[in-house]
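One chain of protein is taken out of this complex; the other chains stay put.
Here is chain A:
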Amino acid sequence: MSNPDTAERAPVVLNPALAYDRSPPKPDAPTPNEERWSNVHAPDAMRATTASAETGTTSANRALRVFLRNPNAMTGLIFLVLVVAAALLAPVLYPEDPLSMVARPFIWPGTNSTYPLGTDSLGRDVLSGILHGARISLLVGIVATVIGLAVGLIIGSTAGYFGGWVDDVLVKLIEIVQTLPSFILLVVLVAIAQPSVAVVTGAVGIVSWPTVARLVRSEFRAIREKDYVVAARSLGYGHVRIIIREILPNALPPIIVTSSVMVASAILMESALSFMGLGDPNLVSWGSMIGDGRELLRTAWYLTAIPGLAIVFTVLALNLIGDGLNDALNPRFTDER
């Protein structure tokens, strides 16, 4: 596997005592006893030490290196870090409620240094709203993704691993949920319950699990046929152990990639709900800011443009990270294996 490369590059030998001679083997003086050649400690077997010293990095390290070298992924990561910092610092920088009126309305951005992004029609600080809105967007995005992942993983892995009638039933369930237009389902769910952050988060999670379930199911179906899973069965491992220890770690890369995109789409869904006035009325979010500014689009377009850009860049950042993860976690994109 790594042998052709090994010959080209200078080997990194961790322990000189373990190095083996790379020069062509010199034939020993022929010994009368040919049986002396030991199969158990054959040259091939002893080479394990040096060959692996050279490729001693784990695949996780390799993936991290590929990710950090990717300029798009790094751009996305830096922007996401800024958004997270904004969300964390919001209560420190603007301890006041972002919904309270602090100045005269319609201060344009850049005209008043106290309110760098201006004020809206009710005299609320737009920058404070953006920072506090980041909290809601990230919270809803991340928690909804965790809910969607948990449900999707359980259903998808059960369907993919067991197959047969279990698979048939669960696939029908996934198809039923997927045939419903997800945004309408979301609106109905939020309209039935109270429009609070918890309900919105849960509802977004509920409409997003079928995607994960389908992905996990197909991964599990492919991996369960692999020899190491067959070997695990022949060793008498239980189903839960095989699912969690043997299959899941190998199915993770595409799931990780999908989850970054899921966070982005959850943020979009929350924004859309808030825009329609179905968000939590007591909290400011990017979507509700756009909704408030909608009627003033021709006179004060910055009220929709600024939170709109915040959404665009955050979603873009998450997608760039997802692409970067896809490249980093996919061994075919790297030259090292």
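Convention: a contact is a pair of C-beta atoms (placed from the backbone, for glycine too) under 8 Å apart; a residue touches a chain by one contact, two chains touch by 3 or more; residues count from 1.
The working rule: contacts and distances are computed from a predicted model.
Asker: Looking only at the UniProt record of the hidden chain, which name from "Oligopeptide/dipeptide ABC transporter ATP-binding protein", "Sarcosine oxidase subunit delta", "Cytochrome c-type biogenesis protein CcmF" or "Dynein-related subfamily AAA family protein" is the right one?
Answerer: Options "Oligopeptide/dipeptide ABC transporter ATP-binding protein", "Sarcosine oxidase subunit delta", "Cytochrome c-type biogenesis protein CcmF" or "Dynein-related subfamily AAA family protein" narrow down to "Oligopeptide/dipeptide ABC transporter ATP-binding protein" for the missing chain.
Asker: Looking at the whole complex, which of A:Trp108, A:Tyr228 or A:Trp301 touches the chain that is not displayed?
Answerer: A:Tyr228
Asker: Counting contacts across the full complex, list the positions on chain A that touch the omitted chain.
Answerer: Where chain A meets the chain not shown: residues 1-3, 18, 39-42, 44-49, 51-52, 55-56, 58-59, 226-228, 230-238, 241, 245-246, 249-250, 337.
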